[in-house]
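Missing here: one protein chain of the complex. Every other protein chain is in place.
The first chain written gets the first letter, and so on, giving A and B; residue counts start at 1 in each chain.
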Amino acid sequence: MTLRDYLPVLVFFAIGLVVGGALLGASFLFRRKRRNKIKELPYESGILATGAVRQRFSIDFYLTAMLFIVFDIELAFFYPLAVVLKSVGVAAVVELTLFVVVLGAGLAYVWRKGALEWR
Amino acid sequence: MNTSVLTPFLIVSGAGVLALLLGVLPARRAARMLPTATGIVALVAAIIMSRVQWGGPDETALASNYLSDRFTLLLDSILAVIGIAVLLLAWRESSSADKRGEYAGLILLSVAGMMLVAAAGTTIVLFLGIELFSVSLYILCALETWRSRSLEAGLKYLIVGAVGSGILVYGLALLYGATGTTVLSEMQHALIDGDMLRDPLPIAALTMIVVGLGFKASAVPFHMWTPDVYDGAPTPITAFMATGTKVAAFAAFIRLFSDSLLGMFDDWRLPVAILAAVTVIIGNIAALLQPGMKRMLAYSGVAQAGYLLIGIAAGSVAGVEAVLYYLLAYTAMTMAAFAVVVMREREVLDGDQIGALRGIGRSRPMMGVVLTLAMLSLAGFPPLAGFIGKFMLFGAAVDADLTWLAIVGAVGSMISLGYYLKVVAVAWQSGPPVDDTTYRTPRSVTIVAVVSAAAIVLVALFADPLLTLCSDAAQGLIGTINR
Partner (left out) sequence: MIGTLGWIVLGLPLLGALVLMAFGAKEPPKRVTQLVGCGSIGLAFLATVVAFFSMLSEHAEERTHVSRLWEWIDIGQGLKVDLAIRIDQLSIMMMLVITGVGFLIHLYSTEYMAHEDGYRRFFAEMNFFVFSMLLLVEAANFVFLIVGWALVGLASYLLIGFYYDRPVAVAAAKKAFVINVLGDIGMVIACFLLVRELGTLDYDQVFALAPQFIPAGGGVALSIALLLFVGAMAKSAQAPLHTWLPDAMEGPTPVSALIHAATMVTAGVYLVVRTHVLFELSPLAMNIVAGVGAFTLLMAATIAIAQVDIKRVLAWSTVSQIGYMIMATGLGAYASGMFHFLTHAFFKALLFLTAGIIIHALHGEQSLDKMGALRKPLRFAYFAFATGCLAIAGVPGFSGFFSKDEIISMAAAQGTYGWVLFGVSTLGAFLTAFYMFRLLLRVFHGTEPEGGYHGEFHMSGAAMTVPVAILTVLSIIGGWIQVPFGWKKVTDWLEPVVGGIPQKVNADGTLTAVGHVAAEPSHNLEVITISASLAVALLGILLAWYIFANGPERRLRISARHPHLRSFLEDAWRFDEVYDETVVLAGRASGDGLRDHVEPKVVIGAGRGVQELFSDMARFMHQIQSGLVRTYAVALMAGLAAVAVIFILVSR
């Protein structure tokens, strides 16, 4: 099998590109360009939109979410280990302890930096 | 399995976590001094450990995920030295006053990631190492949060870096698809056994890996992030990126191309050679017109990556040996150049402009000599380290029937004289001194500058023992595979 065997795939992509481009281009060329204020308004089920669409959230949400995910993953490690603890032995416990220690260090750091406080 | 071979990596990564914690100690004095001190102690310990293990048999640990051969140990030492130098450069960085923990901790974690790349026995560990050092660097770039350029650099690096990493991991995944294994040393046989050498799949994988690693090594055309990021990042971190990232990227190149994928040499030889040629040419020409030292050094770093790729393209023990030796030389001369920039930047406004170096050779001959040595060596001026390195690189290319590539490299070095010499000329010019003597240069920066400059000379003077070292490391790699 050589790369040439994949030529049909390339042709397929090329045709797709040409067709798609041609359709969009055609509609761009031939469409009627008439704009007015009402047309440009964002559509919200017939109700007039109020306020900016792109609202900004407090960065604290992101921080909290990230911290949550970190500890979520920790749990995702704990459960399977608890199930198979007998068969994997001490080494796994040591490894997981190390993992928890590193995570704990991270928590301590975050705490000291004040990331857990809501500003 | 012998877990003790992991010690260099464990020491450095452990110290990284510790430094992060020490940085938030309630006692201010301790929080300022301890992280850097811990880092330096840990890195010295890592160097000692790799020295102790040198000469022993090759070992694997963690189910062949971690290789401890001479290649690993040599690169561990280089990376640890880079780490120490960067910690010293950042020692009194005014910006890092209350971020010592982050500075030292992230630098250590980054060094640990680079060590992991050098020691990678599987594609997974390779990628893990690359991500570990990349993510640390994204943060380090943006650490001067009050400076918009720094934030910009960090964000840009993050976004473009993610694309680069994505392409790389895609390539590695395809490679796994083609071979059915992630273990580097088994790939060769898997390719032959599966009759995959003629298959497009591993070639597609190669393409993406070349691009992904080319991005990390800032090879043209994947270099566009380099000047912006180098320019915006805090200068000690720029020095770190210029040296450490380059070493790690080429460690990955060597592990993958010169070792496990050497069987596909005929396929990747020419593409890598073309990449090298384009990188040398574009990098050198673009560097000609840069008014800023950091931007100029960024483009010069691009060009240097091109020279290093020439050694990879040779695909021989001599080529790898030359790459390793050149990495040593490159580290010394780049560090020396950046040390001078760091110093100048703290003394005068716009200290990263070439003009800010005017007359430095007259007012402070020591720094002038350091800068001159660094520039001449970067330009490949005999008999300095850069010359020997380039000589070996180009020689390996000629041996591998890539004479045209050696000529491109030589012509590139000639172009490079244009901008390196400009710096030297400016440094020794007389004229109104751009001086602000109110600030005293911290001794740690001076030490880094002088030691790096001495290293440029020593690496050249003791080329023979160092080359033996490099050749030992290279032979351990390529010796495992019969071509």
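Rule of thumb we're sticking to: a contact is a pair of C-beta atoms (placed from the backbone, for glycine too) under 8 Å apart; a residue touches a chain by one contact, two chains touch by 3 or more.
Everything numeric in this text was worked out from a predicted model, so none of it was measured.
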Which of B:Ile167, B:Ile310 or B:Leu477 sits in contact with the chain that's absent? B:Ile167
Decide which residue listed in B:Ile203, B:Ile254, B:Val341 or B:Val423 touches the omitted chain of the complex. B:Ile203
Sole touch to the unshown chain from B:Gly56, B:Gly180 or B:Pro365: residue B:Pro365
Which parts of chain B are in contact with the chain that was left out? 148-149, 152, 155-156, 159-160, 163-164, 167, 198, 200, 203-204, 206-208, 210-211, 214-215, 221-222, 224-225, 227-228, 231, 267-271, 274-275, 285-286, 288-289, 317-318, 321, 362, 365, 381-383, 387-388, 391-392, 394-395, 398-399, 403, 406-407, 410-411, 413-414, 417-418, 421, 425, 428-430, 463-464, 467-468, 471
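Following the convention adopted for this analysis, only the chains that are shown with their structure count from here on.
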Residue ranges of chain A in contact with chain B within the complex: 1-3, 5-6, 102, 105, 108-109, 112-113
Of all residues in chain B, those that touch chain A in their complex: 17-18, 20-21, 23-24, 101, 198-200, 203
